[in-house]
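Coming up: chain A.
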Amino acid sequence: MNPMWIDTLFFYFFALLVLGGGVATITCKSAVHSAISLIVSMVGVAGLFLLQHAEFLFAVQIVLYIGGVMVLFLFVIMLVNLDESMQMRQFNRQWLLAVAAVIAAGVQAVWLLSKPADLPAAVPQVPGGPGNVQRVADVLFSQYLLPFEIASVLLLAAVIGSVVMAKKRL
Partner candidate 1 sequence: MDGHLLSWVLFTPLIGMAVLLLIPAERKNLIRLWANIAALAGFLVSLPLVFRFDKDASGFQFVEKADWIPALGVKYMIGIDGISLLLVMLTTVIGCIAILSSWNAIQDRVKEYYAMFLLQQTGIIGVFVSLDFFLFFVFWEVVLVPMYFIIGVWGGPRKLYAAIKFFIYTLAGGALMLLGILTLYFEHFKQFGYYTFEISELMKLNLSPVMEQWVFWAFFIGFAIKVPMFPFHTWLPDAHVEAPTAGSVVLASVLLKMGTYGFIRFSLPLLPKASVNAAIVQVLVALSLIGIIYGALVSLMQQDWKKLVAYSSVSHLGFCTLGIFALNPNGLAGSVIQQINHGISTGMLFLVVGIAYERRHTRDFKEFGGLGHVMPVYAIVAAIAMLSSAGLPLLNGFIGEFTILQGAFEANRAWAAIAVTGIIFGAAYLLWMYQRTMLGQITNPKNLRLPDLSFRELATFLPLIAWAIWIGVYPQPHFAVLEKPVAQIVERVRPDYFQKPVQQAEAPRAAEVAR
Partner candidate 2 sequence: MHPITTTHYLILSAALLAIGAVGVLIRRNIIIMLMSIELILNAVNINLIAFSRHYQDVIGQVFAIFVITVAVAEAAVGLGILIALFRNKATVQADEVEILKW
């Protein structure tokens, strides 16, 4: 079997997952269905990561995003009684307008991108270098040490914030 061929096949498969999941996310009436569609979409994205040899990101996507965030979403959906919100109108009045505008912009973007992008030539990778996880770690903790530290503060703020917001009595 031609590996190129498999790559292509997988790409289209995952792209289908991503886009199909995405469309289902925004069209489903029920929030639970939306959440499940979103998981599908994210699995597709994770697959794309794998195709691109971003193994660490693949793991992060599965564990953190799909495992963490989506559980959080589902948890809140269950916690907040959505029965009554199901009865409400689910779409904005101007939804047609919005869809038209965004699709127009999207088509334009796709058309703009349809020519092969002439990106600067890449530095070829030295074969037999360190693995993906190690390389990510190297860059993260040397070049991007500062944003990493800022992100820790950011997460602290997020933790405090969600506790402040969600707790009944402080």
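Candidate selection criterion: all candidates are chains of the complex that A comes from, given by their letters.
In this text, a residue touches a chain if its C-beta (ideal position, glycine included) is under 8 Å from a C-beta of that chain, and two chains touch if they have at least 3 such contacts; residues count from 1.
Keep in mind it's a predicted model, so treat the numbers as computed, not measured.
Asks: Determine, using the touch definition above, which of 1 or 2 touches chain A in the complex.
Replies: Of the listed options 1 or 2, chain A touches just 2.
Asks: Using the touch definition up top, name the residues of chain A that touch candidate 2 in the complex.
Replies: It is residues 4-5, 7-9, 11, 15, 18-19, 22-23, 25-26, 28, 31, 34-35, 38, 41-42, 45, 48-49, 52-54, 56-57, 60-61, 64-65, 68-69, 72-73, 76-77, 79-82, 85, 88-92, 95, 98-99, 102-103, 105-106, 109-110, 113-117, 119, 122-125, 132, 135-136, 138-140, 143-144, 147, 151, 154-155, 157-159, 161-166, 168 of chain A that touch candidate 2.
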